[in-house]
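With one protein chain withheld, the remaining protein chains of the complex are depicted in position.
Up next, chain A:
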Amino acid sequence: MNHLPQAWGRPRDDVYGAYDPSHFQNAAPNQHTQSPIVTGTSVVAAKFKDGVVIAADNLASYGSLARFTDVKRLRKFNDEVVVGFGGDVSDMQYLDRLLNSLDIRENYSNTESSLNAKNLHTYLSKVMYKRRSDFNPLWNHLLIAGLDGDAKPFLASADLLGTTFSSPTLATGFGAHLAQPIMRRTIPDEAAVQNVSKDDAISLVKECMKVLFYRDARSMDKYSIAIITKAGVELTEDERLENQSWAFAESIRGYGTQVN
């Protein structure tokens, strides 16, 4: 997935030619989302032997403007599921309301067990696929983290096209380029998940958030992180990046004001 949500779902320029924006000023009623406006950047997540860690920063950008700096992009659904949102923030807020009403409906029905992460992923991916089939997409890339029906760690993604996949580590947007290779080094496959402790996974995800802050221009050093285990959800929404080292910036040449 491309790291710029503006390009998601667009016909590729190299295949279909440059984008024709003619529809932007057609003042017809009932317009569909043709591009995201206020966007959130990467969401990163990794499984460990008893659960999942997921993180996303608290920034909502308006193009290149860092517009809102206190937007929570991780949503706790219940004691075993957290959803992380990348892409358009208003569509995220719509999905948030949708999940609220789903939760209320589920709690009024007399079923014994609540929805698990696998159930919620199926639900959300069907919502996303339906909306793309109506040519009215929800411009998001979601990560659903939590526990499945057998209380095993579950991590899967759903995007604006309805594409779904699951992997021991996942990252959306820029994170797919920068965080995924780092996380795959420690957790290359499903078998490796058993050797990863909670602390290992947390420090791995925190390391990824740091790399993303260094290199993603639409990121921020304040982020949310959630750990989902059988014990429940630990959600922290005002985490700050620690131990930053900008020493590497000294060695970068070719930009800015240096002469050599």
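Basically, contacts are C-beta pairs under 8 Å (C-beta built on N, C-alpha and C of every residue); 3 or more make two chains touch, one makes a residue touch a chain; residues count from 1.
By our rule, contacts and distances are computed from a predicted model.
Participant: Which of "Cell cycle checkpoint control protein RAD9A", "Ornithine decarboxylase", "Adrenodoxin, mitochondrial" or "Proteasome subunit beta type-1" is the UniProt protein name of the chain not shown?
Facilitator: So, among "Cell cycle checkpoint control protein RAD9A", "Ornithine decarboxylase", "Adrenodoxin, mitochondrial" or "Proteasome subunit beta type-1", the name matching the hidden chain's UniProt entry is "Proteasome subunit beta type-1".
Participant: Please identify which residue in A:2, A:90, A:114 or A:186 touches the non-displayed chain.
Facilitator: A:2
Participant: Using the document's contact rule, name the residues of chain A that touch the chain not shown here.
Facilitator: Here the touching residues of chain A are 1-7, 9-14, 16, 18-26, 32-35, 62-65, 125, 129, 132-133, 135, 137, 157, 161-167, 176-177, 180, 189-190.
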